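And then chain A:
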Amino acid sequence: MAKKVMVVDDSNAIRQSLVFTLKSAGYDAIEASNGAVALDLMKKHSVGLFISDVNMPEMDGLTLLKKIKEDSSYKHTPVIMLTTESSGDIIESAKKIGAKAWMIKPFQPDQLLDAVKKLFVN
Partner candidate 1 sequence: MKLRIMKKKGEDDTIILTMIGELTIYTVAKLKTVLLNELKAFSGIVLNLSGIDEADTAGFQLLLFLRREAQSAGKTVVIDETSARVKSIFSLYNELI
Partner candidate 2 sequence: MSLNKSEKNFKKEYFTENRELLDAMEMSLLALEKDGSDSDSINSIFRSVHTIKGNSGMFGYDKIGEFTHLLENLLVCVRNGKVELSDDMTALLLECHDFMMNLIDYFEDDCNTYLDPENTKIFETLAEKINEYLEHPACEAAIASSSLSEVTSCCDDEMTVCNDCWHISLRFGESVFQNGLDPYSFIRYLTEKGEIQHIRTVSDRIPEGEYMNPELCYLGFEIDFRSAVTKSDIENIFEFVKEDCEIRILPPRTGISDYVRLIETLPEKPMRIGEMLREIGSLTSSELERALQLQNIQGKISLDETEKDFVGKILVDEKMIQKPVLEAALEKQQSVRRREESDRRTIRVEAEKLDRLINLIGELVITGSNVKQISESEEKTGLVKAVNDMSKLIEEIRGSSMGIRMVQIGETFSRFERVVRDLSRERGKKINFVVMGGETELDKTLIDKLADPLIHLIRNSVDHGIGTPEERVKAGKPAVGTLTLNAFHETGSIVIEVKDDGSGLNRDKILEKAIEQGLARADQVYQDFEIQQLIFQPGFSTAAEVTNISGRGVGMDVVKKNIESLRGNVMIESEPGEGTTMRIHLPLTLAIIDGFMVRIAGSHYVLPLDMVTECTEVHRDDLDLREGGNYINLRGDVLPFMKMRDFFMEKGEEPVKHKVVVVEHARRKVGLIVDELVGEFQTVIKPLGKIFNRLQWISGSTILGTGEVAYILDIPRLIQAE
């Protein structure tokens, strides 16, 4: 079975291109437009990895990250955070909550795939 990645970003364009990248690399991918939708979806699917934007309406990425880490079935699931800034604060707090990796936009699809691959291997 293909490994399932959940992409959380409020931008359709970004989300679709990430999903496309992931699917072309052989992963199964589902998408959510914000944290709240993601929480809902992750109960219905078995997600192997999360990729989430930070700045989103409804529920931001850090809150989502917290909720994922609180969920007993997802406690150990890796999360990659996407940020626009090399803003130390956000990365620090994401790290503290338990994000496994973060990528600073803009990045190349290949860079993302590298990260995804590494996290799945671990």
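Basis for inclusion: all candidates are chains of the complex that A comes from, given by their letters.
The working rule: contacts are C-beta pairs under 8 Å (C-beta built on N, C-alpha and C of every residue); 3 or more make two chains touch, one makes a residue touch a chain; residues count from 1.
Computed from a predicted structure; not experimentally measured.
Trainee: Which numbered candidate, 1 or 2, lies in contact with chain A within the complex?
Mentor: Here, the candidate touching chain A is 2.
Trainee: Flag every residue of chain A that touches candidate 2 in the complex, lowest number first.
Mentor: Of all residues in chain A, those touching candidate 2 are 10-14, 16-17, 20, 53, 55, 57, 82, 84, 105-108.
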